[in-house]
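Have a look at this one before I ask anything.
Partial view: only certain chains, each at its native spot in the assembly.
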Amino acid sequence: MIPKSEILKTLAGYDKKKLAIATLCSHSALQIFTGAKQEGFKTIGIVTKKKKPMYDAFPLAKPDEYIVVDDYHSSADALNSLAERNVIFVPHGSLIEYVGKDIGNLRVPIFGNRRVLFWEADRHKMFQWMKKAGLRMPSSTGPDKIKGPHIVKFPGAKGGRGYLIVSSPKEFREKTTHLIREGVVAKKDVEGALIQEYLTGVRFYPHYFYSPLEKEGLRVGEGRLEMLSVDRRIETNIEEIYRSHAAGLKTEPSFAVVGNMPVILRESLLVDIMDMGKRVVEASIDLFGGIPGPFCIETICDDEFKFSAFEISARIVAGTNLYPKFSPYTPYIFKEEMSTGRRIAREIRLAVAQNKLDKVIY
Amino acid sequence: MIPKSEILKTLAGYDKKKLAIATLCSHSALQIFTGAKQEGFKTIGIVTKKKKPMYDAFPLAKPDEYIVVDDYHSSADALNSLAERNVIFVPHGSLIEYVGKDIGNLRVPIFGNRRVLFWEADRHKMFQWMKKAGLRMPSSTGPDKIKGPHIVKFPGAKGGRGYLIVSSPKEFREKTTHLIREGVVAKKDVEGALIQEYLTGVRFYPHYFYSPLEKEGLRVGEGRLEMLSVDRRIETNIEEIYRSHAAGLKTEPSFAVVGNMPVILRESLLVDIMDMGKRVVEASIDLFGGIPGPFCIETICDDEFKFSAFEISARIVAGTNLYPKFSPYTPYIFKEEMSTGRRIAREIRLAVAQNKLDKVIY
């Protein structure tokens, strides 16, 4: 991984009055560009020819400048060229999906702590982080010990595609053999699969923002923790599988994320939500130097009001796209309209004003 | 159908500085009136005595003037009287339900292309349109060939009431015989029923607006295509049937639309959404002269991220009522607050300014 000192050297050469914000045109880019513009930044979008018309369809959100690439998988050069152009790059789920481990070596300064993207990508590290944060987690098991419904998550599964439900070692073998035969997953994916207890309850995805620069509010570390919004993911076909079952179809569940819907939490549960967020930030500071910027804890709440956590997304999540102006919570924190995309740009602007870009960029 | 030349003659006699916008008090009228007022138009509502107090309960949305009728089914005279009063009439689902084929002969100028209401109402024409647009569609079949779950849609079924799920010719006969005996549907409704394959996935209803007048954005034909918002319909009892089933009730599914909930789509899926909309507009231009104004494609998204389309609603849909100020997408297109209702009024205002009312009215 490129050392932080080198990124800081690049940053030192930047004209701070002409900073631009760039991202891949995907995932939450409409929101990121809009937020950046609201905070006065120039915007640059890496885009494919196929996706460009969609971004053009949203004239106020489309980036000031496009860099057209053939394929996001091979966009590292385009990304690196940005390092000469006063650009701060905002990572999101599609960056991780398309660029993968190469993110570590990108020369362009990245908003947040790029170390965290590796803690997010490696399940062992992720669980170490979650345990240190004291989060309640579903149990995980080996293929030979499956007893009762478990969810099988293959490494790098994109947006939940290919997740499996199995209830026994036999069912695991049969279903994974089938997937290998069909070419959906590779043998090593099956070997590296995470097999988690299937928990009952209701899913909530709270969207946090950790600012090392702001002080007023819920103090954590040297900064403050904000909860900006909450969503529930819409996964096909599981989201409406009861309709198919009621119609008489014997549909097997699948979990491909196709959208999001807005929700709020019972106000008394926000105490636990803030507390979980606080512990995740504190653990991140201890483990890898903190997590400036947006993150999400993927939770499920049972009927004793207890939250279990499945995963942490250590960057902007797509559920925040629900709230380009404000969420049911942001009016309690900000006088002006505030999306997560704008919050990111605001943090960069604040860091420039306080001469502390090093706190929020790596 | 009244020729367009006659409508244009009526329009030619209008005082363009005193245009009024009218609609039936139902469906999306609160939004249509509010939007019209925001754009500076006078508003007129055709209303029944029973419904009037409800509209009075929303003082900023209620029309400037009411025309009280006994029954929407016999409101054609009231509607035609508007043609002497500088009125442009905005059609919605209730107009189609109540006035039906008489719409064709209404002398009052109608926003949009009134031809499209007939393409919407006739299933054969609708499918021709959808096929020409290259939309993936569920297969449909005859009553004797039903194999596996199918949904039976009777002609003119109001908001999904009376839709059936059947899995075999026998079940089709039994259930439709029962409905005929109960007087819910007529024998000729059963003969004209559409029997569609029941598809699994998640439903999304994207709300489009096609403007032949605007240029900046996603160009289609001589204008631009906008995607304003998305909803999911709430149908009773299917929406919560799993609750009844979990409680031990053996409830049969029903599909009466009672409301809507807000959703967003995974950003990468917007590429396909915009593309479907584009092809629907292009096909409409070829087939019947285009579709200025709002429309909706009723889709279902499977776990391979593929959309199938069931139907097109070729006018404002009730799901847009979720967004009287803005949706998660309108801030990316408009600086000001923008509902579909306001968007309609804005298009009329734009057409007046450009002297192109003939492009958006028939």
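In this document, chain identifiers A and B correspond to the written order of the chains, with residue numbering beginning at 1 in each.
Heads up, the rule we're going with is that a contact is a pair of C-beta atoms (placed from the backbone, for glycine too) under 8 Å apart; a residue touches a chain by one contact, two chains touch by 3 or more.
This is a predicted model, so every value here is computed, not measured.
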{"item": "Full count of same-sequence chains in the assembly - 2 placed in this view", "value": "3"}
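Following the convention adopted for this analysis, only the chains that are shown with their structure count from here on.
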{"item": "Superposition of subunit A upon subunit B: rotation angle, C-alpha, nearest 5 degrees", "value": "120"}
{"item": "Centre distance in Å when subunit A and subunit B are each reduced to the mean of their C-alpha atoms", "value": "36"}
{"item": "Complex interface listing, subunit B residues touching subunit A", "value": "148-149, 151, 165, 167, 198, 200-204, 216-218, 224-227, 230, 232, 238, 241-242, 245, 251, 253, 261-271, 274, 301-305, 326, 328-329, 331-335"}
{"item": "Footprint of subunit B on subunit A - complex, ascending", "value": "26-30, 34, 50-51, 53-54, 56-61, 94, 159, 161, 234-237, 239-249, 251, 254-262, 318, 321-325"}
